[in-house]
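Single-structure report; data block below.
One protein chain omitted, others in place.
Let's turn to subunit A:
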Amino acid sequence: MATPVMDKVEAQSAASPYITVTFRVRRFNPEVSAEATWQDFQLEIDPKERVLDGLHKIKWDLDGTLTFRRSCAHGICGSDAMRINGKNRLACKTLIKDINPEKPITIEPIKGLTVLKDLVVDMEPFFQAYRDVMPFLITKDTNEPTRERLQSAEDRERFDDTTKCILCAACTSSCPVFWNDGQYFGPAAIVNAHRFIFDSRDEAGEQRLEILNDKDGVWRCRTTFNCTDACPRGIEVTKAIAEVKRALITRRY
């Protein structure tokens, strides 16, 4: 029986969505070596899958020592920010097909925070900066209302964008100012200060602005827009920082 070879190949490629990709991963484990190295892994993967799926394939089927954080797998928990092909992204929100899988895909830990193992970094300085801006509603009213505080839909909309933050650190760890000086609060902390400064119910805007008026505060921002590009929640981070700067000058917010 003469079956044309071409048809077979075509039928196969139509049936199997899989392609072969190379993941080039930055490995570091101080228990093993003080040096970080690159390691390549070849994977068969459906290009519609996530980078996180690729990392799981490595961990589950090839090398159980590969270490990274993850939980929700759909971009809402903020665990898996990493540098993918040189840009900060969430591994679970990045599809293979969208990052040029013909070439090796490089995967590194986010920058500016101490690497502890493979893709895991020390998040403590990041969360400390967040805590330093007093990220909680402060009101001065002596007798609390029995029902909810009222807020108009417009006032609620005013800070909507910055309520979306999942504290993934993609912005802060893409910021050249932060790379050079870890004392800078960083975009994420400013975003979270913005969320309260522009909330009509909050009464500690002045205090927060003073904190950000510090030498390590908003004035360090050089408006490179890296943070806005990096934010997986689509928050206009640079705009939020600019609004905080303006509020510092005008004292109106």
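Everything that follows uses one rule, which is that a residue touches a chain if its C-beta (ideal position, glycine included) is under 8 Å from a C-beta of that chain, and two chains touch if they have at least 3 such contacts; residues count from 1.
Definition applied: contacts and distances are computed from a predicted model.
A.B. asks: What does the UniProt entry say the missing chain is called, choosing from "Branched-chain amino acid ABC transporter permease", "Glycolate oxidase FAD binding subunit", "Succinate dehydrogenase flavoprotein subunit" or "PadR family transcriptional regulator"?
C.D. replies: The correct option from "Branched-chain amino acid ABC transporter permease", "Glycolate oxidase FAD binding subunit", "Succinate dehydrogenase flavoprotein subunit" or "PadR family transcriptional regulator" is "Succinate dehydrogenase flavoprotein subunit", the UniProt name of the unshown chain.
A.B. asks: Which is it among A:Arg26, A:Lys59 or A:Lys111 that touches the chain not included here?
C.D. replies: Within the whole complex, the residue contacting the unshown chain is A:Lys59.
A.B. asks: Touch as defined at the start, partner being the missing chain; which of A:Ser16, A:Thr37 or A:Gln151 qualifies?
C.D. replies: Hidden-chain contact among the options goes to A:Gln151.
A.B. asks: Return the single residue from A:Arg24, A:Arg70 or A:Lys87 that touches the missing chain.
C.D. replies: That would be A:Arg70, which touches the missing chain.
A.B. asks: Who touches the missing chain here, A:Ile19, A:Ala36 or A:Leu95?
C.D. replies: Within the whole complex, the residue contacting the unshown chain is A:Leu95.
A.B. asks: Just name the one of A:Ile19, A:Leu116 or A:Leu248 that touches the chain not displayed here.
C.D. replies: Of all options in A:Ile19, A:Leu116 or A:Leu248, contact with the hidden chain holds for A:Leu116.
A.B. asks: So which bits of subunit A touch the chain we can't see?
C.D. replies: Counting over the whole complex, subunit A touches the hidden chain at residues 29-32, 48, 59-61, 63-65, 67-79, 93, 95, 116-118, 120, 123, 127, 131, 135-137, 144, 147-153, 156, 159-160, 163-167, 196, 199, 201-202, 234.
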